[in-house]
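Dumping the structure here so I can ask a few things about it.
What you see is the complex with one protein chain gone and the rest in place.
Now for chain A:
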Amino acid sequence: MLSLPPVQKLLRQLPAGSAGQPKPPVGGDTAEEVTSPVLATEARQPACYSALRADELRPLAGPEPVVATSTGPLSRHDDLKEMLDSNKDSLKLEAMKRIVAMIARGKNASDLFPAVVKNVACKNIEVKKLVYVYLVRYAEEQQDLALLSISTFQRGLKDPNQLIRASALRVLSSIRVPIIVPIMMLAIKEAASDMSPYVRKTAAHAIPKLYSLDSDQKDQLIEVIEKLLADKTTLVAGSVVMAFEEVCPERIDLIHKNYRKLCNLLIDVEEWGQVVIINMLTRYARTQFLSPNQNQESLLEESTEKAFYGSEEEDAKDAKAEAASLAKRKPYVMDPDHRLLLRNTKPLLQSRNAAVVMAVAQLYFHLAPKAEVGVIAKALVRLLRSHSEVQYVVLQNVATMSIKRRGMFEPYLKSFYIRSTDPTQIKILKLEVLTNLANETNISTILREFQTYIRSMDKDFVAATIQAIGRCATNIGKVRDTCLNGLVQLLSNRDELVVAESVVVIKKLLQMQPAQHSEIIKHMAKLTDNIQVPMARASILWLIGEYCEHVPKIAPDVLRKMAKSFTNEEDIVKLQVINLAAKLYLTNSKQSKLLTQYVLNLAKYDQNYDIRDRARFIRQLIVPTEKSGALNKYAKKLFLAQKPAPILESSFKDRDHFQLGSLSHLLNAKAVGYQELPDWPDEAPDPSVRNVEVPEWTKCTSREKRKEKVEKPFYSDSEGESGPTESADSEPESVSEESGSSSSSSSSSSGSEEEEEEEEEEEGSGEQSEDKEEEEKRPKRKEKEGSRKAAPGSPPEPGSPCSPSEEEEEEEEGVKKAKKKAAQQGRKGHAETSSEEASASESSSSGSDSGSEAEAKRKKAPPSSRAGPKEISLLDLDDFTPPPPQPIPSSSIVSTSLVTDLEGLTLTDTSLAPAMLSPAFSTVRTYELLHRMAGEGLSVEYCFSRRPFPGDPHMVAVQIQISNNTDAEVKSLRVSEPKPLSGMRIQEFPEIECLAPGDTASVVMGIDFCDSTQAANFQLCTHTRHFYVSIQPPVGELMAPVFMSENEFKKEQGKLTGMSEITEKLTLPEKCRSDHAIVQQVTLAANVGRVPCGADNEYRFAAKTVTSGSLVLITLERREGAAAQLTVNSEKMVIGTMLVKDIVQSLAQ
């Protein structure tokens, strides 16, 4: 293959017909020109194909006429250029297809660069894509021209469509032109804070590309990686870890803060990302946790091993290890984070992707306590049924594992039995595993199985089997004799290879106990006549020489025969003949003196210098002359010293110092870029580095996490459970967060006037819009003034767990640090009030909730943790805390209002209400959109007015209140650059031309959230500044009430059973047992309408989601005492699950 001259190679690639007659190049060209345009219109595939063939002919014809090459490149692709220049997309496309086909065949198409690059801005998406393909392939060669295309991508980076932004970044970063490094850097930085996770993912992909182009950018890139590592979406996680591994695998410290998050996200990450993350976490865990086996290993594992590989070295190691373990035999407690990793990776053993299974297996092998490693065996055995390449890799790893942990695979012994149809390389690996698994109990079955293999037709495999038998014999003393006898029988085998291999193995075995086996040696001596395989002959000669004392009669005779054939022997045999002669000379000089001299003389004139040297050396050493000195005396000792028996051991021994599953492990050599698997540390590093330190922050993340989980119930486990389903470590957080919100809301429900006033002063804004609202609602709720006021007042305490991460990010970016600090200092005041509230609420709620102990406890705990440390730590923390998190969908934070009670009542009594009950409730919770410090005096709040948005029924109306607290006018206030996620739409409010100092304006904007609780992000612009803001709707606001009769309700409910039904048991607190209270709390949590119901103890509500109009049915059934059952039926399971949580929370107060 290799030796084929190029022409011949080309000839073989040619289509059969044309191979014979080399066409003149002109013919090829004309043919192409004539045929292709015709074909192009008729059938495309053949056209592109025939073009290709004609094209191929050229290199063949090339070397002959010089004319062809000189005019060739110019005229060569003229037709293609013409097509590319045409106005028709179809022609362009055709040309691009032919060019891509050329690239695919490895043909050079670089001279078309200018013509192609022009089309980079082409409208046709397929042409565009193919141009990208071309560009990425050739840009490196034509850097100057490639620069022409850059501006297109830069434009693409600003596109409102996330997919276009992503693809622009992808191509831009794939163009390997060093000049654009700064542009790439900027683009990556920008994309890393993009709103779309998909774009951020692309940014992560671009990082290693830039790094390979210019490694000087490392520091900046690490910053980006750090930022992306903090990302909470599964989409990004895999890619950024990949980038981390390529750019800065040594910066393990970047992982600390993200460790738990990565563990928790792992199951939802796409499969390729999982592999990378698991491998990285294995390394991380090795540096951060203590060995889980430090105590038992030396006792159990190594002592069994000693029996088999009993060498002195091993013993010494054992002793040392034992001593070490004795020294610190203190009880080992596994770090909870270590446990978290093991627990979260285990389900992935069930993955359909072999690489994921292998990654988990190696993680368990390297990290798990010995007792738990066993779980991986089953999964690995399953992989053995996959493609043979997969088998090959898995078996290599199993072989390594089975040496360390034999017990693990023993139950699956039979899975490693060999079929005659397996490829040889697989057979040999299986044999390796079988040998590793052999022990005294199963050796008889294994040997019986080996017997079958020995008769196989595959001789390489037979040879390997014989070696395997030899290994079993050395390792298991019990069967040594049986094996030896079996091997001796093989000596009479007809196949020479088998015999030779047996001889070699027998030699090794005999060395262990030579005395008893002179018979075998004799038998082997006879074989020298027949066996031709040099290695086997050499082995026999060595054996006879070594044990010539046991066979004194035969040995000289063998030497005689060998001396005769000496000149025809192979080199290794000759060396052994010399050896034999020397040994015989020393032990039995009388009989062999002449023979020895004869052999040495022959060797003296041998062609091989090695043999000549050896002969000279030995002659000096053994034949006494006057010159030879002291050495002569020791000749016997030198030659006939006791030689230790060889240890037959697996080639896979000690391979486990490479991380299993890695390329390096497979090759048993360090591959480029391999990261060593560190040893366990002796002392565990500080585990607190993984704590995500700021309470507010954790709250936010846990909230976020939960939200994520809820959104994709398919991957994760949150399905059907209302409580936090996160793993142990996050539980306390979510509890505290829950109670945090519950306490603040209960504070508002307790409705103390003082607080309210305080708030009112603080806020100082809400008034105007309130008034408007009031006017509308007045008839309904005159009597309830007081409590109503409480409602808008309470919510936006910035200390509460609100403010989406997006805002933080943007703030980090946009707003300068100083300002941020100022803002936070401003907030300190708030935080204090909020903590006051918290404590106030604590007293009130614990008073009322004495019913359930657990609940009381839950409520009691957090305020102390919140109120206490917060006041002290606030100052220090604020410096590095991102601004407090922001509103969450939880409509649990609600205020009481009797209006709603009444509303509920009227609904129950008069079952006739309008079909769409629009602005049902006046009690609205306000959320902060822009704090006045962050907004430089401009403060913006929003609330969900629960009115249909005029103009578009699919939009949720959001009322926005803007107050100007500066002392200058704010002009042209407007929304700009909404960057909605896919499908989301924003209807902006009309521009506010001018807002005088101290003034407040109220506007309504509509947002179609697409029935998701994703935040809507946009910019709020004034004439001077831009603020990035986002509105995140509570799930209860994504629906509008709908009226239906009891029968209708039942009918609809019947359709929405099974997985669309979410049921949750709860205990109603005392004050929430009245009809009023229940109806009121439910309607506060969500914008739903009451459905009449015959039974007293049942409450029904119905709503439709705003965007898709899916029904959401809520049933609350009161049981004995305080027990109740809440059922939500909705085909939008995500919404259902979240709604259940929110309602339960609301009712719990």
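In this text, contacts are C-beta pairs under 8 Å (C-beta built on N, C-alpha and C of every residue); 3 or more make two chains touch, one makes a residue touch a chain; residues count from 1.
One rule holds in what follows: contacts and distances are computed from a predicted model.
Chosen from "AP-3 complex subunit mu-1", "Neutral alpha-glucosidase AB", "Cell division cycle associated 4" or "Dynein light chain", the protein name that UniProt gives for the omitted chain reads "AP-3 complex subunit mu-1".
Touch with the chain that is not drawn comes from one residue among A:Lys97, A:Lys232 or A:Arg1118, which is A:Lys97. In the complete assembly, the contact with the undisplayed chain comes from A:Pro208, out of A:Pro208, A:Pro369 or A:Pro1034.
Of the listed positions A:Val390, A:Val488 or A:Ile554, the one in contact with the omitted chain in the full complex is A:Val390.
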